[in-house]
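Removed: one protein chain of the complex. Kept in place: all other protein chains.
Going in written order, the chains are labelled A and B, and every chain counts its residues from 1.
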Amino acid sequence: MNRRLARVTPGRIVALAALVLLALEPTLAPYIHVDVTIVSAALLFTIAALSANLLLGYTGLPPFGNAAFFGLGAYGCALSIKYLNVHFFTATIFGMLAALLGALIVAPFLVRRRGIYFGLLSIAFGQVFYFIAYRFTDVTGGEDGMAVTRPYLAVSTFTLKETAFYYLSLVVFILSILAFKAIVQSPFGRTLVAIRQNEVRVRYLGLDSNRFVFVAILISALFAGLSGALSALLNGFIAPLQLDWHQSGDFVLATILGGSGTVWGPLIGSIIFVIGRDIISTITPYWQIFIGALFVACVLGFPRGILGTILARFGAAPLSNEPEEANWTQSPAIAVDHHG
Amino acid sequence: MGDKFLLEAQDVSKYFGGVHACEGVSLGVREGSIHAVIGPNGAGKTTFFNALSGFYYPDHGRVFFGGEEITRMPNWRRIERGMSRTFQTPSIFPELTVYDNVMLGVRSKAGIAFHARTPSGEQQAAHERRIDELLGFVNLVRFKERPVAELSHGSQRLCEIAMSLSTEPRLVLLDEPMAGLAESETERIISVIRGLHDRLGLTVLFVEHNMRVVLGLADRITVLDRGRILAEGTPSEIAANEAVRDAYLGKEVLEHV
Partner (left out) sequence: MLEHVGPQLFNGLVLGAFYAIVAIGLSLIMNLTGTINMAHGSFMTLAGYLAFSMIARGTNFWFAFLVAPLLAVLVAIIVERTLIRPLYGRDPVYSLLLTFGLSLIAEELFHVVWGANTLPFAPPAALGGTLALGFMNFPVYRLFIVIVLVFAFGLLGLFLYRTRFGLRLRAAVQDSEMIAALGTNTQLLYTINFGLGILLAGIAGVLAVGLLGLNPTTGNTLLMPAFVTVIIGGMGSLYGSLVAGVLIGVATSLMTLYVPAASEVVIYILMAVVLTIRPRGLFGEEGLFG
């Protein structure tokens, strides 16, 4: 199927342009007053938003416990550096494994729930991890959080450190989005989409939907854990508040703002959210009102999100003969009522 | 008794908050037959269907399929065993094309629905042929690329039937296949149902309350009334049955029988 790779769609052009822009960001930074650290943060935030997107936009489940996986990734990474003195990449892997472990514990409780029940339970379990991080002061530093010393990255000199980290984040981001795309275009991913639209029918086609949900939760945790680990390394710091479900809400907001159910929506939403929050907080101490207003405005006026609205306006083309091309042309995910 | 019938229900009862929706219903569907379950509204037909197909489990009684007890078997497993069903409101994937709607069942049968790897070119081509075959049976090939939401109610129902065939069932359960259809569309569904039996050799169990249609289509009829079996037999036996006429009293259709 070589023609798939060679096809030039408007979507691909825009994606390529975005990537070029991102690649040039360190040189552009002084001119647009957006420095690399904040864009790194936005890219890593996107990975966490993708984790929420997989559950919300594709499977149709409200993922309000993902901050816990993010936090497990962060603490897993930090603790492995502190106690095991590991290398940069190993620490990240440790973080992801910690998140995966958390998911394995929590998923059996979540897997049979849908709708509100799933949402509330995911918040509740997320809070357990939050309290553990808060209480185990000896290990995690408690409320004040924990400093993370960034292991020396082999190929950077001291002055380029932030920029080197930025390129690392960019590479990880690109890999993540490619992985995400591969997952949602795979038969597994297509089944998740079907579950969102009509779970009963999926079961009556001979598929155990719970199995799919279970794995989706695990994959989601891995993405969130990756985001958490690298964020800890970026900031040199983690605190229990990053596991609080408010953080989960932020991931979900970024997804919905950009367009849930699309591959690139979370990137758009994350950039707006992270950079926007940064800018507004320098203008007023009451930036939280604006975040709150954004939630309200987005839910009421903009449920499809930016990318979703664009796709809808230009007529979401029907899926082609090659279902594998679904990500750009798939109609955006407007949650519909699920069957039992 | 167990191996004569492809599907057998023994004394199936289901209660909802103290009200019996169906009670003590026993029924046997012979392989290769078209069996109808009829009754006035509220007779418990869909409840019975739901218990048979695993939408929920009966409070009392047992269900057998191909000799194997399936009373509490998860619904998706029953599909693996060779059952399939349609619903009163066509249960399809509203945001996908007709093609993608049928694709999932094909992939499920091929055992690749859970895979992360996209199917090879050869596999994909085989699946596409199968989809064309299924859509051809219900005459929807020309709508293959259309979003299923754009189709008429009747065409959506045909799409659903194609989907229920994609898992290669032995038995197809159709819940009020004629519901909400115009007269012209009804004829088409009838011929498709007959085709399921005559051309594909499938066993069909369907729920309906249009007596005229049922008498013309079914080999065997079970009549339910208020959750219990009222009568069972061949179409001529049922048409002559006094109790059945009473239950349907006032229904215009019966006068034409």
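Basically, a residue touches a chain if its C-beta (ideal position, glycine included) is under 8 Å from a C-beta of that chain, and two chains touch if they have at least 3 such contacts.
This one's a predicted model, so the numbers in the text were calculated from it and none came from an experiment.
**Q** Give the labels of the shown chains that the missing chain contacts, considering the complete complex.
**A** A
**Q** Check the options A:I32, A:I116 or A:I283 and report the residue that touches the missing chain.
**A** Reading the full complex, the residue touching the unseen chain is A:I116.
**Q** Considering the whole complex, which of A:L56, A:L97, A:L168 or A:L307 touches the chain not shown?
**A** A:L56
**Q** With the missing chain put back, one of A:L84, A:L175 or A:I289 would touch it. Which one?
**A** A:I289
**Q** Residue-wise, where is subunit A in contact with the chain that is not depicted?
**A** 56, 60, 62, 64, 109, 112-121, 123-125, 127-128, 131-132, 135, 246, 249, 252-253, 256, 286, 288-289, 291-296, 298-300, 303, 335-338, 340
Assume only the chains that are shown with their structure count from here on.
**Q** When the C-alpha atoms of subunit A and subunit B are each averaged to a single point, how far apart are the two points in Å?
**A** Those two chain centres are 42 Å apart.
**Q** Enumerate the contact residues on subunit B facing subunit A in the complex.
**A** It comes out as residues 53, 55, 74-77, 79-80, 84-85, 87, 91-97, 99-100, 103-105, 107-109, 112-119, 121, 124, 128, 145-147, 163-164, 166-167.
**Q** Give every residue of subunit A touching subunit B within the complex, in rising order.
**A** Residues in contact with subunit B: 1, 182-183, 185-188, 190-191, 193-194, 197-198, 200-209, 211-212, 215, 318-321, 323-324, 330-331, 336, 339-340.
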